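The complex appears here without one of its protein chains, the remainder shown in place.
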Amino acid sequence: MILADCLAGLVVAACALALIHMLRSPLWSRAVSGFRRRPGAMFAVAVLGLYSLVAIADSFVLPARAGQPPETILDKLFARPQERTYSAPLAERTSEATPQPLLGRHILGTDGLGNDVLYRTLKGVRTAFLIGGATTLLVLPLALIFGLLAGYFGRWVDDAVQYVYTVFDSIPNILLLIAIMFVLGQGLLQMCLALGLTSWIGLCRIVRGETLKLRERGYVTSARALGYGSGRIIVRHILPNLLPILIIYATLSFSRLVLAEVILSYLQVGVPEYVGSWGNMIDAARLELTREPVIWWNLASATVAIFLLVFSLNVISDELRDGIDPSLRGA
Amino acid sequence: MSVLEVVGLRTLLRVESAEAPVVDDVSFSISPGRTLGLVGESGCGKSMVAQSVMQLLPPPARIVAGEVMLEGRDLLGLRPAQMRDVRGRRMGMIFQNPMEALNPTLTVGYQIRESIFAHGRGVGRELRSRTLQMLREVEIEDAEGVAAKYPHELSGGMRQRVAIAMALANRPAALIADEPTTALDATVQAAILRLITRLQREMGLAVLLISHDLGVVNEAADDVAVMYLGQIVESGPVDDVLASPAHPYTQALFASRASGLSRTRRLATIEGVAPDAGSWPSGCRFHPRCACAQEICRTIAPGEVGEGSRRALCHFAKLGAGNAK
Partner (left out) sequence: MLRYLVRRIFYAGPILLGVCLATFALFYLSVSPEQMARRNISAKNPTQAQIRDWLVARGYDKPLQEQFTRHARSLFLLDFGKSDSTGEPIAQRLRQGAVPSLIVGSGVLFGSVGASVILALFVAAFRGTYVDRWATVLCVAGMSVTVLVFIIAGQYLFGKLLVWFPLAGYQSGIGGLRFAVLPILVGVASALGANVRFYRTVILDEMGKDYVRTARAKGVSEPRVLFVHVLKNAAIPILTSFVLSLPFVVTGSLLLESFFGIPGIGSYMVDAIDGQDFAVVRAMVFLGTVLYLVGAVLTDVSYALVDPRVRLE
């Protein structure tokens, strides 16, 4: 739990840093200011903002009353005596004891265990952000370090790195993921680790290729001729040029990771049952379609929640890519 | 009687969300067996003229006014299918970069054959013999061997010959050559140019030869038209224009060539993208860079003045016998 909190902190810090960087550099601010004229991009940013609010609300723990598990702001808002079983969307609550009722109704109904579906859906937001964010945080340095080393130093370093990622890449991703999760066991952190280990290769390849290209640029060769150390050249001249690709890739990988979580959770190798996640929701909801009358609301709300987040991320990464460098289209 | 006649052609280009002219009231005509050289700085719209005539404009550009008459028929009034039939049959085109102008995945022979059967002409053996004959006509000796090759196996000059064979396979009336020699090295350039002139004589072609190399135009063209920011600013027989340029832009253009390495008299290159309507100066478009500019040039666009076969677009055009320098 503490580890997850640290992770959450890290994710927030990284996002903030990226945002600050983006607003300061003219290239990005031009791309971002282009957003204002595009309704699609604005919609995506709004959705992302809303989700962030929910994730934040689910991250602050209120002082716990004696003998009770700690609650976050979100938990408090949905202060929950459970229902006994299913109830349809907009069903009225049966119990009275609601200190801070969001509404007197279950807006999206309840699932088989009587949990409010809206609450469960919102709980999934933080999990998705953690998986997407923390994994990306793991992937970026891994891919950067290996890619830069291979691209910049070439020779045996390049051969070694290439060997390592060819081996990883040769194992079909889903199999490797399952194998790793299988060994590490279930858990949020384990999942980030497994996803990270399987998804750094694509970026590493890109970084290596770009570094190879940048290394031959005039200012880099002249810096080398002037006797600057490799470290300095990499940090000053190569890294800044990689940033656009990194940020675009990070947005894209975020959305892929959210989708991957769902599948792993269905395969029973995802996050454990007690962590609210969309994958678990869908897995649980799937069987309920066979009931009569059909219980669709928990499946639908998890689906819509995933869709909105992933769609927004995809739109944003597309827009950034077009704004920064149209030649990257389709990369 | 002219084969290709363009009157008042006007083409707009969409930049961001605004449209601006890239070809502005361009007129010229070419008789059979004659060559018109179209010269001007990079970005002045030469290729846009060529692509407008062929109606092969890239999506952001469109023709809004004018006439393009080929053998007495207005091409702008044709339906797309009719226009497709004109392209390659009555009017051929060759491009600047022979490296990229040929499809890398199809053999040279196939690409020439396609030029013929796209217009439903010839079948089987006849198609093949026409292809080989075309290759021989562009002075390729090992026609069978080359026909079976892929473009990447040929040199730049050979590829341009193949492109010419493709463009002329149906014996068109007009050929549009957009900088056909720019990408080639000097000796190959001369050979290709000679080839084009020879074929032109044999077939009685009307040729529109686009170039920014005055030497090329001097050698191969009968008439010349000088373009500046979407307009033809001067035109006339190539010898007359070269001997006594009437428009200050033409004079500067020739001076920059004559002075060779001396950089002092060269034209300053145009900064930024030309087609932005807002960035075209008012009055005479050349006035900010013109050595002879007067007050009137800033506000009033000059009309065309002409004498004999010569035309110029300048308030102070030095036309006539008296001004040969």
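Observations on the structure shown:
Letters A and B mark the chains in the order given here, with residues in each chain numbered from 1 onward.
Just so it is clear, a contact is a pair of C-beta atoms (placed from the backbone, for glycine too) under 8 Å apart; a residue touches a chain by one contact, two chains touch by 3 or more.
Note that this is a predicted model, so its numbers are computed, not measured.
Note that the absent chain touches A, B when the full complex is taken as a whole. For the chain left out of this panel, the touching residue among B:Glu19, B:Glu67, B:Glu114 or B:Glu304 is B:Glu114. Considering the full assembly, B:Ala167 is the residue among B:Val22, B:Leu154 or B:Ala167 that touches the omitted chain. Contact with the undisplayed chain is limited, among A:Val262, A:Val275 or A:Leu320, to A:Val262.
Take chain B: the residues that touch the chain left off the picture are 54, 56, 59, 84-89, 92-93, 95, 97, 100-106, 114-115, 118-119, 150, 152, 163, 166-167.
Where chain A meets the missing chain, the touching residues are 40, 163-164, 166-172, 174-176, 178-180, 182-184, 255, 259, 262-263, 266-269, 282, 286, 289-290, 299, 303, 306-307, 310-311, 314-315, 318, 329-330.
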